[in-house]
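Just one protein chain is left out here, and the rest sit where they should.
Our next item is subunit A:
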């Protein structure tokens, strides 16, 4: 308990640091563009250290929400500034903070090309680029830590603005149809991103207001506090009418499904990831989108358990469609970045499948999947970005035989790809396996169908590798291609190492995640189905949840 009541506002500081860094970066004069990069990198590394402190001080056996902070904010709206992390939140904050230094390092020169030939002291794209990244990081961290629905909503929506400028303002100068067309496409992608997410968010706003009205009806005063609502439901003071609960659930779920993205609301993702620079694409898919799936776990299941159960069949079908549709379209892509985008859609299908399978394996798997997908996509996409920047083209057909001239690049690309297809021994395998097991134990058919996604994943990853990296070197541009530079190695190698390490030894993560999943399971009052055949207690990988100290209802 001492951990939970520590006076130091660790979570606030973790989020405030990148926010302050963003302001500092943006304030640097135009000539100090190198300094801007270093400030951004140092701040992001410092944030990583803080997030590791969060992980270290988080006690998996302790109460559900830890490191809590609670201050009055807008009393009229029943809004409090309430932060607190469960295991899922802590792990995802760590993921965010972990990826940002790599993203920043990978994007080191991305904004420089936009510098005007004639120096205009007001237009400072480099400073803006890194400041927007840090601002996004701060908002994502607050979203993961918020235990007040309104507070979450505020940052869930506000993070669209920096992301919008990151997508629309900065491209990779590798569009097949030239820079003018690229600028048009970019702006289209940014607007599409913003409108999809804004519409989702506004529909959620209606549900947020509805939640306020319902709580103020039943509890006397409107509240958005997750803990208060959960407690009130446990002691029977808060009971939602079935129809109202379903409507509110749909309002929330729609926003998260757009963000995640779930088929058929996914169409903004390939545009956004395809047109933005590779590091920004990683920021979208590995960091920002995780807020969507995280929020499904925390808010959809936590606030509306009955409606979640009611919606499960439909959501599972949509998730399966996502898995297969994303994978099939990935197979057919000619553009490397769009291929990875469709692969991500397929993977988000797995995550949502795991969340709504309502088994502890499924949800542990989904949480781990969020982390591992973040790392593996970062590895694959950032290396793809290095590749694209060498050749100035995103088309798979423009490459061939790269592994002969740039073996390290090809090697890291391969590991990233193998992680994406969930090769055993690499981290994503564990999460995907858990999701499938968890789904199968309750919905065997869904589990079987989802397995097809793995087969297709092997197809699109290996085909891409084969077409770009193997074969004879026929093109002069490829022949002149340099291998990874020191900065690029510094980005790629730790990510690859992490994939291998977590693939072999995921226990530190599972220890933190499992108790939190148990809490979520108790929210929806689900128990794992009894296995038909008892298995031996000791396996190579232990996903049995530790007994948690309780504190919430059963």
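Basically, a residue touches a chain if its C-beta (ideal position, glycine included) is under 8 Å from a C-beta of that chain, and two chains touch if they have at least 3 such contacts; residues count from 1.
Operating definition for what follows: contacts and distances are computed from a predicted model.
Colleague: Which protein name, taken from UniProt, belongs to the chain you can't see among "ATP synthase epsilon chain", "NADH-quinone oxidoreductase subunit N", "2',3'-cyclic-nucleotide 2'-phosphodiesterase (5'-nucleotidase family)" or "Amino acid ABC transporter permease"?
Modeller: "NADH-quinone oxidoreductase subunit N"
Colleague: Hey, which of A:155, A:299, A:342 or A:413 is the one touching the hidden chain?
Modeller: Checking each option in A:155, A:299, A:342 or A:413, the one touching the absent chain turns out to be A:155.
Colleague: Who touches the missing chain here, A:27, A:195, A:314 or A:397?
Modeller: Of these options, the touching residue for the absent chain is A:195.
Colleague: Have a look at A:13, A:35, A:53 or A:183 and name the one touching the chain we're not showing.
Modeller: A:183
Colleague: Looking at the full complex, which residue from A:165, A:238 or A:372 touches the chain that isn't shown here?
Modeller: Residue touching the absent chain, from the options given: A:165.
Colleague: Specify the residue from the set A:212, A:325, A:413 or A:465 that touches the hidden chain.
Modeller: Considering all chains, including the one not shown, the answer is A:212.
Colleague: Considering the entire assembly, which residues of subunit A contact the chain that has been omitted?
Modeller: 72-77, 120, 122-124, 153-155, 157-158, 160-161, 164-165, 168-169, 183, 186-187, 190-191, 194-195, 198-199, 202-203, 205-206, 209-210, 212-213, 216, 222
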